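What follows is a short report on a single structure.
Removed: one protein chain of the complex. Kept in place: all other protein chains.
Order of writing sets the chain letters: A and B. Residues in each chain are counted from 1.
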Amino acid sequence: MEHQHKSSALLLGLLVFGALAVLTAVEFVFALKINLWQFLVLIPLIKAGLVLYYYMHISRLFEADLDANHESYAYKLLTNRIGLWLFLLSDAFIFGGLLLSRINLLGLMRPDLNQVLGLAVTSILLISSFFANRAEILMEFGERKQFILNISITIGLGILFLVGVVGVEWRLAPFGPADSIQGAIFYVMTGFHAFHVLTGVIFLTIVLRNGSRGLYSAEKHWAVEASVVYWHFVDVVWFFFYPALYLIGTLAK
Amino acid sequence: MRKFFSLGLVRGLLWQILGTAIGIGILTGIRQLLGLAPWKPEPAMVFGALLGAMFFLYGVGVLNDWIRVAAGKEIQEHIDETGLGWRRYFGASLDHKVIGIQYLTLSLVLMVVGGTFALIFRSELATTGMQFLTLMEYNTLMSLHGIVMIVGILVGIAAFMNYLVPMLIGARDMSFPRLNAFAFWLAVPAGIILLSSLVLGGFDTGWTGYPPLSVRAPIGMQMFFLGISLAGFSTILGSLNIIVTIIRQRAPGMIPFRMPIFVWASIATSIISLTATQLIGLSFQMVMFERLFGMGFFDPGKGGNPILFQHLFWFYSHPAVYVFVLPGLGLISEMLPVFARKPLFGYKWVAISSIAIALIGFLVWGHHMFASGMAEYLRVPFMYSTLLVAVPTGVKFFSWLGTLWRGKITYETPMLFLLAGIVVFLLGGLTGPPNATISTDLHLTDTYFIVGHFHDTMFGGYVFPFFAAIYYWFPKMTGRRLNEKLGKLHFWLMTPAFIVLSLAMMRVGMLGMRRRIGDYDPELNFVIDHKIMTVAAFIIALGVLVFLINVFWSIRKGEVATGNLWNSRSPEWQVPSPMPMHNYEKPFEVVGEPYDYGLPGSVYVKFKESE
Partner (left out) sequence: MKHVVIITILVIASTLLIHTGLTSIDLLPVEASAQSVEIDQLFGMYTWMISALFSLIMVVLVYCLIVFRRRKGETGDGAYITGNTALEVAWTAIPLILVVILAYIGGKSLGIIRRVDPSAMKVKVIAGQWYWQYQYPEYGVTSTDLYLPVGQQIDLLMTSNDVIHSFWVPEFRVKQDLVPGRTTELRITPTLIGEYKVRCAELCGTRHAYMEGLVNVLSQADFDKWISQQQSAAPADPALRGQQLAQDYGCTNCHSTDGSQKIGPTWLHLYQSDVELSDGTSVVADNDYLKTAIVDVNLQIVKGFPANVMPDFSNTLDQTMVESLVAYIKTLK
């Protein structure tokens, strides 16, 4: 019975990933062919909705408290969840502000960036979210070894993303931060995002270490849930930043 | 000696000095490695200050438990702080009552510092010509007065929300006590960094920090930006805690419309500060990056837009003023029924009005930018939304009148300050519509009329209710009363002087006095008004001095007051004073309405019998 729940959960995770991958491909192709910004805003919204519901389990916030004892683990778990989501809500405002700044300063122009690299790092981050979701599901079923494997892959991909953006993109970009407004916007947006990826990697590494020492169980693994939900949030931000920087608009001269 | 160095605050400061030095060293080293000229003061100071703040947090001890958790070690859920005495107040206590008092103390310190700056430049302004300040010194003191007061207010409202909310809802503590301690102690190095701008060249932009001017200002400007970014982060974490606590820790039977009204005010306030604060952080960080890395967000020469800064900045800074006043207005609604011995008139409407003000408040920021050169068509919607805020605000005023109507009113010191708050906030509120209307605002913006308007709203919505709350809850904190005679003296010194001050400000503003100027044209004939304002400022300061003397004296020698001094129905007054360490040994259940004064036999909370 439990085995079935686990494989169906993993399958759902895979299907959602498939949908996200398809949407990303559609986004990319669409941007090449018909650059309509409305569509390129709609797709990220759909992707975000999928991740919020299926990967980040936002519906758990609205679960009724079966145990009204304020000191119980179950009660505190929901309290912690609400706290985490409020933190993410607050953080979202920074990224919202950055997006609005990009719109105000660049309008319907976009900076001259390497599309292959852009699609590559986007894919890396998306795949890392897939593995993060797997890791969380496996922990929910007490599969410690599998959890460790999947969380390690997530971390590896996260580091690869950072290398791709900060290590490669920032070097290859045809502008520096001080050269032009494209440069300023590109570096500030990718910089803020990369900082969050870095903190996510650190958080996941701590969870990996503690997880491999057996600190978490199927019943009690809040740190795993929190770090993974945070990781998905960072991915969702990129859903909006990617088209904003790479896809929407015509090339600035 | 050993005991002195074991105090969290002392260790924090020492670690901050260490961290600052290391930060400066690291940055210089990095620059050396990159082949740049190693010593550049600005990046070194910024990085040093940031690292210093982080080291402070480690030194004061608020990171220890989290470090243990990260290392996979066990921590104690509840820490018993009995027996630690006064030392708790100088370190990382997890008790919300201690943290509330720590915030309160920091707030009073900041108000005194900010107020002293005002006294200095008000002395300079008493007559034309520059008597003893240089223009740069004036601009720095004026700018710091503004921002130090703002941080003082943020910290002061954190004081009352942290102290009161768990007690009012029957909780033992906040949902996240360690986060609470962290948020408080973050405000301390933030304040230190902010004040360090004084010795790093100051800054001449006012607290609004508009580029391009702020991009060219001295290094003190960066200390301002960094200090506020850190203080903002503190506010965000504090408000997160408040919201979660109110959602999760309420006593049985405390349905939303049976919560004390101050709890509603706290939710409304926290919604704003949780979200909008990020925008001022972002706008300041963008200027910091423009200064440090040449990123031309606001530099037209590089394709940037100075007005973008204003949009980002005011998107927070307007809702921020509702953060400043909603708690105070909530405090008025909370205490007025007690002194009128009558229910809060239209409780549900008052509760909703706080939320309404918070939400509408997000939509009005453009009214600070009517003359800025922003898109013309945007101005009119902002005028409509701004005028709209008057409606829920009016609901509060009318409810206060309704509460007093047919009451049995007494005039203890807290009540006097509540009434002053109402009158002064009325003045502030009534001078709002001329500012909200674009054509009149084009005359009034950037003049002393605005200065008068916001001093009225700040004093009415924060300062007076804040003093009322201190006089009211001081017994709950200490078990003693503040002296009534000194309290009334404080009131009579402060209130008339303040009203005269704000009226004079508005008069000279309408007649042509610009704001943020250290000297003014003698032809304008404002010298008498300014002399009056300066004298008034000193009288207000005298009132505050009387208050501080009262506090220091009453902590030790005040009249003992361990019972329900105000005969309040509120749960915290049903247990002895000072508030017991664990708040409510016996939990309570809500069985009636909070403000049913005058209804015979009615009870708000009922304590469970012991097992």
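Everything below uses one rule, namely that a residue touches a chain if its C-beta (ideal position, glycine included) is under 8 Å from a C-beta of that chain, and two chains touch if they have at least 3 such contacts.
Since the structure is predicted, the reported quantities are computational estimates derived from the model, not experimental observations.
J.: Tell me the shown chains the invisible chain touches, ordered by label.
T.: By the stated touch criterion, the chain not on view contacts B.
J.: Pick out which of B:346, B:479 or B:587 touches the chain that's been left out of the picture.
T.: Touches the omitted chain: B:346.
J.: So which of B:378, B:391 or B:528 would be touching the chain we can't see?
T.: Only one listed residue reaches the unshown chain, and that is B:391.
J.: Kindly state which of the options B:511, B:535 or B:565 is in contact with the chain not pictured.
T.: That would be B:511, which touches the missing chain.
J.: Please pick, from B:135, B:199 or B:378, the residue that touches the omitted chain in the full complex.
T.: B:135
J.: Which residue, B:40, B:216 or B:582, contacts the hidden chain when the whole complex is considered?
T.: Checking the options B:40, B:216 or B:582, the one contacting the hidden chain is B:216.
J.: Against the chain that's been left off, what residues of chain B make contact? List them.
T.: Chain B touches the missing chain through residues 135-136, 139, 204-206, 210-213, 216, 300-301, 304-307, 340-343, 345-349, 371-373, 379-380, 383-384, 387-388, 390-391, 394-395, 397-398, 401-402, 404-411, 419, 422-423, 426-427, 430-431, 433-434, 436-440, 442-443, 445-447, 507, 510-512, 514-521, 523, 593, 595-599.
As a convention for this text, only the chains that are shown with their structure count from here on.
J.: Using Cα averages as centroids, what's the distance between chain A and chain B in whole Å?
T.: One centre to the other, that is 35 Å.
J.: Going by the contact rule at the top, pick out the chain A residues touching chain B in the complex.
T.: 68, 70, 75, 78-79, 82-83, 86-87, 89-91, 93-94, 97-98, 100-101, 104-105, 177-185, 187-188, 206, 209-210, 213, 215
J.: With touch defined as at the start, can you tell me which chain B residues reach chain A in the complex?
T.: The contact residues of chain B facing chain A are 70, 72, 175-176, 179, 236, 240-241, 243-244, 247-249, 252, 274-279, 281-283, 286, 289-290, 293-297, 302-305, 308, 311-312, 315.
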